[in-house]
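All protein chains but one are shown at their positions in the complex.
Our next item is chain A:
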Amino acid sequence: SFPKQDLSLPNGTPVDTSSPASSSSLLNRLQLDDDLDGETRDLFVTVDDPKKHVCTMETYITYRVTTKTTRAEFDLPEYSVRRRYQDFDWLRNKLEESQPTHLIPPLPEKFVVKGVVDRFSEEFVETRRKALDKFLKRITDHPVLSFNEHFNVFLTAKDLNAYKKQGMALLSKMGESVKYVTGGYKLRSRPLEFAAIGEYLDTFSLKLGTIDRIAQRIIKEQLEYLVELREYGPVYSTWGGLEVELSEPLEGVSACIGNCCTALEELSEDMTEDFLPVLREYILYSESMKNVLKKRDQVQAEYEAKLEAVALKKEDRPKVPTDVEKCQDRVECFNADLKADMERWQNNKRQDFRQLLMGMADKNIQYYEKCLTAWESIIPLLQDKPETK
């Protein structure tokens, strides 16, 4: 049997224990994993339909967030709300605060250099939409995060801003710091398995950074190649204008090169819009994960410090070391949550990269297939014998 555990979240907030997912016990987590592994999905979230809003103070984009669910935590089976980027940002911050032992998915970058990137261009908005959709889907797939109340409100509230203000007011009343900070405890040494995770993340983000640079370089080279091709094709056409018998073949070659230009343009666009953003997402993911590791270190450090302090006061009657026990719980919960999340993350990462890289290969195959079709189609044109004069 399990010892009675203090089923409060590490930041001290009391929790409704009727919902199985609110408990941070390992057993419950495993059960939930089993459920979500299969087909018993009961929550579906989509981000689509970006719309531009022009107001006196500012111009911004909102996205439609659609929810379909059979979960008891939701009053209705369907919801449709409009959210803007800063709402997503708010949600992420809230999740980090309220679920500090879990890995929170990353958001696409907040700031874009004005003038360099057009924040309202179709490509930019679409790239962002995909990233925001992925963000919510990752939360939806998470057995703990998907039950978070802030997430619920985000998906359902008509007026999110009212809720946001309410939250702020409540906290200032309570006078409690929102951030989960354990105060300057320093960990002597990270346990092996978490050190390994840390090292892995370091190398992983390093390699992704390299791949990002290579991909950017390739796109750059492709665009420069495209510039030359755009001059090359028309010269054949000019030549065709000089000739009589060779006119058609030369025009054919010119048109063919033109088709290859279009195909190349499409390839570069695809890589820019689909490939690079996902790489960057994972780099951000790694960064936030490393921060979670650090938080875990702090929790452990606090526990070890308090434990040491108790050990030094052995002669006193044994204090009910609820404080130390609480710390121990926190460490164990954190470690369990983190390990579970890491496993889930590794699995998702593998699938994401498998899909991403297969997609990259696919796009290149399609590019070459388009060019192949173009060149094969002009062979008969080139071989065509004119009528003997």
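Following the convention adopted for this analysis, a contact is a pair of C-beta atoms (placed from the backbone, for glycine too) under 8 Å apart; a residue touches a chain by one contact, two chains touch by 3 or more; residues count from 1.
Note that contacts and distances are computed from a predicted model.
**Q** Write down which listed name, "PAT1 homolog 2", "SNX4 protein", "WD repeat domain 75" or "glutathione transferase", is the UniProt protein name of the chain that is not shown.
**A** "SNX4 protein"
**Q** Out of A:125, A:276 or A:382, which residue would touch the omitted chain in the full complex?
**A** A:382
**Q** Which of these, A:44, A:120 or A:368, touches the one chain of the complex that we don't see?
**A** Candidates A:44, A:120 or A:368; residue touching the omitted chain: A:368.
**Q** Of A:74, A:185 or A:232, which residue touches the hidden chain?
**A** If we include the chain that is not displayed, A:232 is the one touching it.
**Q** In the full complex, which residues of chain A touch the absent chain?
**A** Contacting residues on chain A, toward the hidden partner: 200, 203-204, 207, 210-211, 214, 217-218, 221-222, 224-225, 227-229, 231-232, 235-236, 238-239, 242-243, 245-246, 249-250, 253, 256, 350, 353-354, 357-358, 361-362, 364-365, 367-369, 371-372, 375-376, 378-379, 382-383.
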